[in-house]
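Okay, so here's the structure we're looking at.
Shown here: the complex without one of its protein chains, the others still in place.
A, B and C label the chains in the order they appear, each numbered from 1.
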Amino acid sequence: MADKTIYLDFEEPIYKLDTKIQELKSCCDDKLAKDFNKEIANLEKKTQKLLEETYTKLTPWQKVCVARHANRPHSIDYINALIENFMPLAGDKLFGEDEAIVGGLGFFNGQAVMVIGQEKGHDLESRIRHGFGMPKPEGYRKAKRLMELANHFNIPIISLVDTAGAFPGIEGEERGQAEAIASCIMEGFKMEVPYIAVVIGEGGSGGAIALATANRILMLEHSIYSVISPEGCASILWRDGSAVKKAATALHLTAQDLHKFGVVDEIIREPLGGAHRFRDETVKHAGDVIWKHLTELKKLSPADLAKDREEKFLAMSRIA
Amino acid sequence: MADKTIYLDFEEPIYKLDTKIQELKSCCDDKLAKDFNKEIANLEKKTQKLLEETYTKLTPWQKVCVARHANRPHSIDYINALIENFMPLAGDKLFGEDEAIVGGLGFFNGQAVMVIGQEKGHDLESRIRHGFGMPKPEGYRKAKRLMELANHFNIPIISLVDTAGAFPGIEGEERGQAEAIASCIMEGFKMEVPYIAVVIGEGGSGGAIALATANRILMLEHSIYSVISPEGCASILWRDGSAVKKAATALHLTAQDLHKFGVVDEIIREPLGGAHRFRDETVKHAGDVIWKHLTELKKLSPADLAKDREEKFLAMSRIA
Amino acid sequence: MNWLLDYVRPKLSVAKTEKDVPDNLWDKCPQCDAMIYGQELAKNLYVCPHCGYHMYLRPRKRFRMLFDDEEYSYLEAPKVKEDPLNFKDTKDYRSKLKSAREKTKFDDAFVAAFGKMGGHGVVIGVMNFNFIGGSMGLAVGEGIVQAAQFAVERKVPLILVTASGGARMQEGILSLMQMARTTLAVKQLKDNHLPYIAVLTNPTTGGVSASFAMLGDITIAEPDALIAFAGARVIKETIKADLPAGFQKAEYLKKHGMVDMIVNRHDLREKLITLLNLLGNTYTKGE
Partner (left out) sequence: MNWLLDYVRPKLSVAKTEKDVPDNLWDKCPQCDAMIYGQELAKNLYVCPHCGYHMYLRPRKRFRMLFDDEEYSYLEAPKVKEDPLNFKDTKDYRSKLKSAREKTKFDDAFVAAFGKMGGHGVVIGVMNFNFIGGSMGLAVGEGIVQAAQFAVERKVPLILVTASGGARMQEGILSLMQMARTTLAVKQLKDNHLPYIAVLTNPTTGGVSASFAMLGDITIAEPDALIAFAGARVIKETIKADLPAGFQKAEYLKKHGMVDMIVNRHDLREKLITLLNLLGNTYTKGE
């Protein structure tokens, strides 16, 4: 993955401090280093404070940027860290293999699970291979097939949501993007196994909910989930593409907003500074939270699991 | 449909007689006509005898030619004659609409049925539109969808088999011709409604059986049903494309052969001279036979219908 | 059951019930530019008599066109939280809602009614494109859920006539959730083996197309209707190339396997009745 930290615009002060620390640490020999130790410690304390100040008060738009951060752990990172003996499965058995969706069987704390995740890739080559995390109809049909397979063998499903949305192109429309998403939503409701959706980064509209008609919907602390991108909303409602910050605020797309609305069951805490700074801790902690929910859901009967999901969604917008 | 009778090679003597009768009937004025009446009657008797001699002793290869006859009633002719309020349904809800398969709901003697038939077309324009009766994967997936729909609403299925085989082309392979046929065969076995397959012309290998895992398999008297075309068989086994007659005989592809093997439940008689000469009578009689079987099957419970089908096919090649 | 049946028996003339759109004006066909007199247009079910273009048909007219004897009763509009996000863009959402209600005389962009078609009891739901582009928020989603539940309780089929620009973005994530909820609505029908027929009219796009609109047992489209997930403009900007002729039109969707039949509005009632006859006339399952 990415070796170098990529700083977001609003992280400028943190970047400056980090650079200074780096300079002090590297630009001197061992004897001198000792003299700098105190200053380095001081600066590191400052960074910590700055991170805290910044990351406890992220604006919605800043959250959008964090949620899309290139260094943020992606589906494949979760799979690599949490799933043993992962067996990737390919194809929709209809038209194609769409790597915008990675999916397969593996052991999660010894329990066989089906993982289905949207994958954005981490460098140009892998981004192209994974279609920038924007599935085509065959991607959703692959997801649907894997759900059916999991259900048939009574294997719980964990979906990882991280997409700007479904692929907007001629092929997508031609091959029934709308039908594919609708069927994937429907399939989720048919499951008689535990189904947990985790929004790990960007939950982009219809392309996201296709993988999120689950028993539990969890969201990383700085992830987003929205009916439309702030950019799209700004250009339609403000007729001004630069009104993204206003749009991000108006849309109420943060994990905290969604938890308040009852759309999200639990927010998965990220270390101060965000998942992209502390990838391993984030993924490990997410694993613990997912496991907790899975353990709870495993107590339900197959029929109750389907019922639980239906009732959850039927109740969802009746909140007054 | 075709206005002019098309004569097959072996019908040369019949053609000559018919032409003579036609001449006598048309090339003279009304007064003269009377004088010819006796001769015409004589000739017509001769034709009848010739038809009888020819059509009671058709060789396997002649049957192949009759089964493929351009004037033979096609799926659309059966639908037009037997089905009231036919509502054609289109598409596989995945990729495309393949008119090599015509399908839809309609009333058959007042009973709602789903008809799914392979259609070859009757002139160049319609042949092209119907893909010469050779379905692509989307055609089989459309058939599968219609079967599911019928089953969901407890509507019996009548399939009409008339294909040289599945479309042999790049797109077919690319989009999973093999998977589509296999899934269509499987779907047939899942049905809990009466499912009757009628081979009305050419039952060409995998493309045919995809629509024929039915409770009852009926065959028109001069239709064929084979694992490979005589042409294909000749070129592979004899390494000589012209050995088609030998191949046709060796393959045992006639309705009479298949009935003997227990593959076909009933042979639907064709008027002497073949379905292409007596289209209306053929279709009407076929309707009566189909209706008889449908009436019988309607007595079975949904579970028994599926069981009946499985047992039929499991027993099929255990015949010693 | 929280249904109140408000029988209206709209044996009233077109002009009287649709005061907001007087029929004595001239309308211009968006396709062939012909000027058509309002009463002629209404009589022709808002299909252009010159070129056959299917214009938008308001819910009341759609109901009258479909139900036997133009008789039906509305299903009460669901009570939902209004403006759950307190949404403001250049103007605030509440005022948009208010003016849409004044304009359309409906609570929101979906209205359902119960009545008979060809003698079959049936629930028909219609989207109101004039209400904020027929966009789907809480009220539309809940309306569809309740219409489905009503159909299931009465054991009758459901017909949904779509016309929508997609999700109601002013209701944020809660509008997105309606894709799941309306899919669940459809699932209730399927679980009960009751027919659900989708009638897609111009335009049916975005989250509506990617949920209940594409899940019909039978899918009918009106001629030339735009049916799309992603907007053509977005696609064009993304791929930086021209789009094929007829892209995302009903005929294109049929060719690509997504639509069962394209039905002229004049034939719609008859075809729907035939379908109901067929799907309802299943033989008695074995003992």
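Following the convention adopted for this analysis, a contact is a pair of C-beta atoms (placed from the backbone, for glycine too) under 8 Å apart; a residue touches a chain by one contact, two chains touch by 3 or more.
Predicted model, so just to flag it, every value in this text is computed and none were measured.
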item: For the chain not depicted, the shown chains it touches; value: A, B
item: Of A:Leu8, A:Ile40, A:Ala70 or A:Leu89, the residue in touch with the unshown chain; value: A:Leu89
item: Touching the absent chain when the full complex is considered, from B:Ser159, B:Gln177 or B:Asn215; value: B:Gln177
item: Sites on chain B contacted by the missing partner chain, in the whole complex; value: 166, 168-170, 172-179, 181-183, 185-186, 189-190, 205-206, 208-210, 212-213, 225-228, 232-233, 236-238, 246-247, 250-253, 257-258, 261, 263, 310, 313-314, 316-320
item: Missing-partner contacts on chain A, residue numbers; value: 85, 87-97, 105-107, 110-112, 138, 142, 149, 152-156, 298-302, 304-305
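In this text, only the chains that are shown with their structure count from here on.
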item: Closest chain to the centre of mass proxy, which here is the mean CA position; value: C
item: Winner on C-beta contact pairs when A-C is weighed against B-C; value: A-C
item: Chain centre separation in whole Å, for chain B relative to chain A (CA means); value: 54
item: Mean-CA-position distance for chain C and chain B (Å); value: 41
item: Touching two or more other chains - residues of chain A; value: 175-176, 179
item: Junction residues of chain C, two or more chains touched; value: 214, 256-258
